[in-house]
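One protein chain omitted, others in place.
Chain naming follows the written order as A, B and C, and within any one chain the residues start at number 1.
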Amino acid sequence: MRTEKGLSRTNTWIVVLICLSIGLGIAETEALLTEGVEHYYGIANLVFLAIFMTEYAARLYAAPENPKYKSSLSYALTLSSTLDLLVILSFALPYFGLETALLRVFRAARLVRLARLGRYSLALQMIYEAITDRRYELGVSAAIALGLMLLASSALYYAERTAQPDVFGSIPRAMWWSIATLTTVGYGDTVPITVLGRIAAGLTAVAGIGLIALPTGILASAFTDGLSRARNRK
Amino acid sequence: MRTEKGLSRTNTWIVVLICLSIGLGIAETEALLTEGVEHYYGIANLVFLAIFMTEYAARLYAAPENPKYKSSLSYALTLSSTLDLLVILSFALPYFGLETALLRVFRAARLVRLARLGRYSLALQMIYEAITDRRYELGVSAAIALGLMLLASSALYYAERTAQPDVFGSIPRAMWWSIATLTTVGYGDTVPITVLGRIAAGLTAVAGIGLIALPTGILASAFTDGLSRARNRK
Amino acid sequence: MRTEKGLSRTNTWIVVLICLSIGLGIAETEALLTEGVEHYYGIANLVFLAIFMTEYAARLYAAPENPKYKSSLSYALTLSSTLDLLVILSFALPYFGLETALLRVFRAARLVRLARLGRYSLALQMIYEAITDRRYELGVSAAIALGLMLLASSALYYAERTAQPDVFGSIPRAMWWSIATLTTVGYGDTVPITVLGRIAAGLTAVAGIGLIALPTGILASAFTDGLSRARNRK
Partner (left out) sequence: MRTEKGLSRTNTWIVVLICLSIGLGIAETEALLTEGVEHYYGIANLVFLAIFMTEYAARLYAAPENPKYKSSLSYALTLSSTLDLLVILSFALPYFGLETALLRVFRAARLVRLARLGRYSLALQMIYEAITDRRYELGVSAAIALGLMLLASSALYYAERTAQPDVFGSIPRAMWWSIATLTTVGYGDTVPITVLGRIAAGLTAVAGIGLIALPTGILASAFTDGLSRARNRK
């Protein structure tokens, strides 16, 4: 079933089915898209449930043939198989009146599993290696970011708590502002209005540039390094 | 007509004409800039139409002299020639009452074609090679981004749908917020107001930093690599 | 007490205690989290004060045994020991009616000290070296940023002062806008409304891209370089 160059015909069909099931999961939360056609969504849901249950059952049945798994049960307990079960639950649970919005995300996770086949496998591995190789450097960056967030939140709490008690009246409240500023998202729903608060905010925004530059630089060097190692291996 | 060092006199004139025609196309959509001088715009439009039609006709006529093209028709079917025709249509169609706002963009595309001449040719090729060399890594980055967008949209839909049904009442609606956050654009027209939503939004914003760092690092290593290969070739 | 591979049992406990004390310091500023349970916060505060004072006293007592320190006093004057004292003050001062929001940040600083142990030590040093190696390049970037901020603020003051005297009526006021734009945070609380102001703002936003690209590129090359030097050392 695996080919080095691309996806097999079976897997191509599974990709199409997964994408359709993700689209369905997204679309059926929007009233404007379901109004008047609710029963079509119900049918599609049932069809997907049937297909994925059949696939799951077939995989369980065939599992013992693979020497990696002793029994169908030991296959059923693998991460890959558990994901398949979660996808099935995301189709089945609504019939029991349960919300599955977050469960549906696992439908997309199945695509990641397929990405390990074919041409994307090497790219995925390269990115994975770059991140794990630099996990301590990235960890230190994250720790610096956390420290800056605490510092910025405390400073803004100190500067703005009397002027804007609703949004800067405590450090946890100020954290909403500080995370939006340090990541340079800057929603603008909460902004400092005092002179002291604005000076602290300006410094925080500049620190945000550093927080983008640091992991980017670390990853850039990791990719450059990973490539030269890949060449030396040859 | 081609020179390695710069643009020939003819091409310099064409660049000036294209830039003027782009400027005209932009300006004539703004009422404040056309009020009272509509007929000047009409004249300019006609002049450009005449010039570009003449150029197109001349190129078609001269095409058979180039051994690359068997006939004027085979030249007319090239991408480059089709672009020329679209530019002409962007001037001609308004006389038939048709909107050409999106068509006018092709006027700018003609500049890209000219960029292939002269000094910019090598730079364009280097950027093109860096992107195509890393198409799988960039593809994986895009897939991770898409997965994060689905996850963030689902999480915010779950957290905010009762508090703000208008903007987070469905996953497609929450996607507008999640794309603005993951790209760190952060318009601020839709922001979470619940505690759970803000925690999920903070994590999304931090993930957005990763989504900038990943392709940037990939491209940085591609450019570093491309340069060292270019040297080894010499 | 130091191990190359991880944190000792004692240090693991200290990390947990520090994290809890940071959490407490953040939580007790928020009325919603303290309402009705103020006395539990008081008890937790006292417990932390007792623990950290005991630790501080024990370290002072044991200091003379370390040949690095002549006496308990010479240890007490080290940066590391002063930080410990500031953390104790952040617990003790509220009893004297003093605000300690900014002092509490030093609790997090203690984590940085622990990060110097174990696996993160090398990563921290690498990042530190990358930044100090390029301090002049990063300094020039900062100077360019400062110059651009002055230029942008002056331009917007010039363009918008009559249209929006409240937010662009002076260069210091325009600086709040210019720092939000150059760092690409873009709160949107102050935006130009005149044509001239918007053109200047567009150029400022583009310059902001450069201000992200410059330090990121500098750090990326510093990390690439630091790695190859680390290998040559071996």
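The rule is short, and it goes like this: a residue touches a chain if its C-beta (ideal position, glycine included) is under 8 Å from a C-beta of that chain, and two chains touch if they have at least 3 such contacts.
Computed from a prediction, not measured in an experiment: that's the story for all the values here.
Undergrad: Taking the entire complex into account, which one of C:T29, C:N45 or C:T184 touches the absent chain?
TA: Spelled out, the listed residue whose C-beta touches the missing chain is C:T184.
Undergrad: Among B:L20, B:A76, B:A143 or B:V185, exactly one should touch the missing chain; which is it?
TA: The missing chain is touched by B:V185.
Undergrad: Tell me, which residues in chain A touch the chain that this view leaves out?
TA: Those residues of chain A that touch the unshown chain are 184-188, 216-217, 220, 224.
Undergrad: Which chain B residues touch the hidden chain?
TA: Touching the chain left out of view, chain B contributes residues 22, 25-27, 29-31, 33, 99, 101-102, 104-105, 108-109, 111-112, 115, 119-120, 122-124, 126-127, 130, 145, 175-176, 179-180, 183-189, 211-212, 215-220, 222-224, 226-227.
Undergrad: Pick out the residues on chain C that sit against the missing chain.
TA: Residues 134, 136-137, 139-141, 143, 146-147, 150-151, 153-155, 157-158, 169-173, 175, 181, 184-188, 191, 198, 202, 205-206, 208-210, 212-214, 216-218, 220-221, 224-225 of chain C touch the chain absent from view.
The working rule: only the chains that are shown with their structure count from here on.
Undergrad: Taking the mean of the CA coordinates per chain, how far is chain B from chain C in Å?
TA: Comparing mean C-alpha positions, chain C is 39 Å from chain B.
Undergrad: Two or more other chains touching the same residue: where does that happen in chain C?
TA: In chain C, the residues touching two or more other chains are 184-188, 216-217, 220, 224.
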